[in-house]
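Every protein chain but one is kept in place in this view of the complex.
A and B are the chain letters, set down in written order, and residue numbers restart from 1 in every chain.
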Amino acid sequence: MSPEFSDNTKKQLEEIVSRYSRKEAALLPVLHLTQKEFGCISEVEEKLVAELLEIKLIHVREVVTFYTMLNQKPVGKYHIQVCSNLSCMLLGAESLIDYLAEKIGIKPGETSQDKKFTLSTVECLGACEMAPSMMVNFDYYGNLDKKKIDEILKSLK
Amino acid sequence: MEEKVLTQHFGLENFYNIDVYLKKGGYQAVRKALIDMNPEKILEEVKAANLRGRGGAGFPAGVKWGFVPEVDKPKYLCVNADEGEPGTFKDRYIMSHNPHMLLEGIIITSFCVGIHTAFIYIRGEYEAIAVRLEQAISEAYKNGFLGKNILEKGFDLDVFVHRGAGAYICGEETGLLESLEGKRGHPRLKPPFPASVGLFQCPTVINNVETISNIPFIILKGAKWFCEKGLPKDGGTRIFGVSGMVKKPGIYELPLGTNLKDIIYKYAGGMAKDKKLKAVIPGGMSAPILTADEIDIKMDFDSLVNAGSMLGSAAIVIIDMDTSILDVLKIVTKFYSHESCGQCTPCRVGSSWINKIVRRIVEGKGKKEDIDNIVRLASNIQGNTLCPLGDAAAMPILSITKKFRKEIESHVTN
Partner (left out) sequence: MIKIFLDEKPLEVNEGTTVLKAAEEAGIDIPHLCYHPAFLPEGSCRMCLVEIEGLPELELACSTQVREGMKISTKSEKVIEARKGVLEFLLAEHPLDCPICDKAGECELQNYYEEYGLFDSQFKETKEKRQKKVEIGKNLILDLERCILCTRCVRFLREVTKTQDLGVFNRGLHSEINTYDGVPVDNNYSGNLAEICPVGAITDSDFRFKTRSWFLKQGESICPLCSRGCNTIIESHKGFTHFQVPKRVYRIKSRENNDINGYWICDFGRYGYSYLDDKRLDRIIVNNGKEALTWEKAIAFLAEKIKRLHYVKKTSRLVVVLNTWLSNEELFLLKKIFKNDLSVEKIYFIDPADGEDDDFLLTSERSPNRRGAQEIGFDLKPLDREALMEKADLLLIFGQFISDRFNLTEIKAALENIETKIYFATHSDELNSLVDIVLPTTLIPEKEGSLTNVDGIVQKFLPVLEGPGECRPEWKVLVDLGKELGINFNYYKQFNSPEVVLKEMSKEIPFFEKKNE
């Protein structure tokens, strides 16, 4: 049972690959799509990508392990990424990270038992004017305090 | 309030929609550039405008474009939308509020240099922004501003959005190129410079989002006007990003040369929560820190360099008295050790070594000699690395330990 890209994804991949004069330049966008479809880029997905772009498996892994947004293992349904850089920390991000950890019951870097949440600390998200900020999957949330966090967690079904 | 240039219509609803944009005089600059001007005239104008790069390095855009040789190879434009410098968020605003302004700049730049393929390298976290950009691009194609034979001038141009995946080093121009080519973002040796050997070994222009966004205005209103908007040798406005312990964090488009004191107190509302000012980082985390006594300074490239700092990405971070400078140092060293690509020895080992020392000091196990070591190691990194990230790490570390030595010493034993 070897997984394959969905037909829709295949179409998107074709279009993406056509943008570049060299197939391998499409690697990052292809990896994003792959992660979206399969949840992560494990050995199985590495093979799919390598075959599609006609590059070596080792090259795929070199790239996947370099970039922080590419995951070799699946993350929870909601990946909560809290900024731990300067402006956010000046405005209390540290205590919010502790609060989140307490509420969900996991430490930064871990995933909850029910696989619903993964909590991470990340570097500057480019949302400093609404510090403290965090990103849940790709959605930005700013001007956080404990109350807002409670609301956000409740809204994440 | 001065007349805004880049941000003048940011409040307008749906301004990112091409129909709204066109109604407000959008794409006039493209028409003027392609119909009334030619590449040489455009280059002349951009050079005369003294438009310096808004990404961090401040290199004159016109001069950079002039370095591109005439060779039998395709040329590329890479718009640097990686915006990884901590404290910086201006490009996010430009791309989400006024993507067509950026596209106009891209079209005119490409027409000037002879480029037919442009990539917008946008940081992976800005997914929603990437979607908006692709939308704008699609609209531009539909309206004949991109694609084949634009405005019947025989000029072809394709623009693509390329998303990064979480690496600050991909904001460095050659790290960006490597990443765009589908590899790890390891910066390249320079020379050769990207203008001659860039993407896929072809001549490439790399400019920041804000830099390119200024081009339509230089075309429409001329270089002289642009210089008057800023300083004679440093034309135009800057979008200052203010954050930290300040009442009104956000973007402020102001002329180059505006005083930092005014930005903090007049525009951004002053200190938040009645706190007192301790220090200011004037141009993104890599810019050497300024103490509260040093904020009476003009925000332009040369003034800040003379003061031992830099304008960088014009990201201003306000630090209050209640914040321990050791915590600031901790965040700085953590950041650079995380983001070091690992290629060259001083940055790979040095950034983590310093981080380990600072952690130990934070845990209360530091000695005075540790601070001397931090200074020594940071000095050994500075100037000796393959790419500017080494300097970007060393400079804030050196300036913090120098200007706040006593405070850091209070955390260590003899």
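In the analysis below, a residue touches a chain if its C-beta (ideal position, glycine included) is under 8 Å from a C-beta of that chain, and two chains touch if they have at least 3 such contacts.
Since this is a predicted model, take the numbers as computed values, not measurements.
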item: Selected residue (touches chain absent from view) among A:Glu14, A:Glu62 or A:Asp98; value: A:Glu62
item: Touching residue (missing chain; options B:Thr109, B:Thr258 or B:Ser337); value: B:Ser337
item: Missing-partner contacts on chain B, residue numbers; value: 167, 184, 189, 337-346, 348-353, 356-357, 360, 370, 373, 380, 383-386
item: Chain A residues touching the omitted chain (full complex); value: 43, 56-59, 61-62, 65-66
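The criterion applied here is as follows: only the chains that are shown with their structure count from here on.
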item: Residue numbers on chain A that touch chain B, as the complex places them; value: 19, 21-22, 24-29, 31-32, 53, 55, 59, 62-63, 66-70, 84-87, 89-91, 122-131, 135, 138-140
item: Chain B to chain A touching residues, read off their complex; value: 74, 83-89, 91-92, 123-128, 158, 160, 162-168, 179-185, 200, 241-245, 249-251, 281, 285, 315, 317-320, 323, 327-328, 331-332, 334-335, 338-339, 341
